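Yeah, one chain of the complex is gone here, protein chain that is, but the others are all in their spots.
Coming up: chain A.
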Amino acid sequence: MINSLFLINASGDIFLEKHWKSVVSRSVCDYFLEAKEKALEPEDVPPVIHTPHHYLISIYRDKLFFLSVIQTEVPPLFVIEFLHRVAEMIQDYFGECSETVVKDNMVMVYELLEEMLDNGFPLATESNVLKEMIRPPTILRSVVNTLTGTSNVGDTLPTGQLSTIPWRRAGVKYTNNEAYFDVVEEIDAILDQSGTTVFAEIQGVVEACVKLSGMPDLTLSFMNPRLLDDVSFHPCVRYKRWESERVLSFIPPDGNFTLMTYHVNAQNLVAIPVYVKQSISFFESGSGGRLDVTVGPKQTMGKTVEGVVVTVHLPKTILSINLTATQGSYTYDNGTKLLVWDIGKLNPQKLPNLRGSLSLQAGAPKPEENPSLNIDLKIQQLAISGLKVNRLDMFGEKYKPFKGVKYITKAGKFQVRT
């Protein structure tokens, strides 16, 4: 099982180590650092590295590497999933996941890691169980603690730990009982030069924020559940009910959680909300080229497309650019050759356009690669797949909760080739 964990920052400094079995010298990280040196980008470091005596499995998140050391055959996905939980736990406890935050809360992070694994076996990874064992820091609590001398460590067994619903603690109490659900859909798409869809799918997720007293038993149903190609659920969802009735029936965890994720990839169903007309061309002579990009709305179901941003990785040989945008503004970083055009809201009457000239470094040949455009966008109050929540019912408690559903569509990996 998992032997050790090292936290390493982007420049390669190890700033935390935790061992669940015998201590593994931190020199083992050298193999990883070597691989990191070789990789062009931190994202490109291979996640599984083989060293003579250990395996190093790492993830890169929030500009930090979470590196685990294992010695025996352990399912790598298990380790990777766990590492993501560690990152989420830090995020959850301290509001952000960064080197500074970890360093500022070193002891608590260390205590938390100790609670999460025992001898490399996961012990408590559910956030609400952890929070009962070690209370997250709040300003109020630290003041109280200093005054009264009480500690952040709970001294009774967390209630959720052993029940069949480990994700919920008993005795939750709220004055305002409320349950909110956000249906967030991301469009992953590749469009070719002519605007034809090469590939498109929708990754959807239902995020929930449930603050209900007692042990509520919820049932959420959709108008059109057959739309979903594949679903994966939070452990609280009763799979049998879904199989037979296509409704989500569950006793929710307390607070924020991801209820389900799904994807829709029947291609003709995926509406592409914008179109992009672009031409990036270079003169045969090799001295420069032209760029001309126009973005317009396509299938938006009558909603406004906002937050449109076009990102282009220009070829390395570009010397400078001279562009004009009819809407929004653009920035260009000559170091990374990254052109970012922030458009904002799309106005169907007046399409935003960015055009101008590119000049190449003297003597550089005509670039071979075609830069591709990454599009970012946002549509409020629309789930682009057409998924709609039908109703939410609550059983098991007597009060009347306040309920709300919100839809939002975003661009995921939305790419236009040139």
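Rule of thumb we're sticking to: a residue touches a chain if its C-beta (ideal position, glycine included) is under 8 Å from a C-beta of that chain, and two chains touch if they have at least 3 such contacts; residues count from 1.
Here, contacts and distances are computed from a predicted model.
K.L.:
For the chain that's not shown, choose its UniProt protein name out of "AP complex subunit beta", "Sorting nexin-2", "pantothenate kinase" or "SRA stem-loop interacting RNA binding protein".
P.N.:
Protein name of the absent chain (UniProt record): "AP complex subunit beta".
K.L.:
Which residue among A:Met108, A:Val310, A:Leu346 or A:Met394 touches the omitted chain?
P.N.:
A:Met108
K.L.:
So which of A:Pro75, A:Gly171, A:Gly302 or A:Gly363 would be touching the chain we can't see?
P.N.:
A:Pro75
K.L.:
What residues on chain A make contact with the chain left out of this view?
P.N.:
1, 14-23, 26, 39-41, 43-44, 46-48, 50, 53, 55, 57-61, 71-78, 80-81, 84, 103-111, 114, 118-119, 121-122, 125-126, 142, 149, 151-157, 161-162, 164, 166, 188, 190, 192, 198-199, 201, 203, 229-235, 239-240, 242-243, 258, 260-261, 263, 265, 267, 313, 316, 368-370, 372, 374, 413, 415, 417
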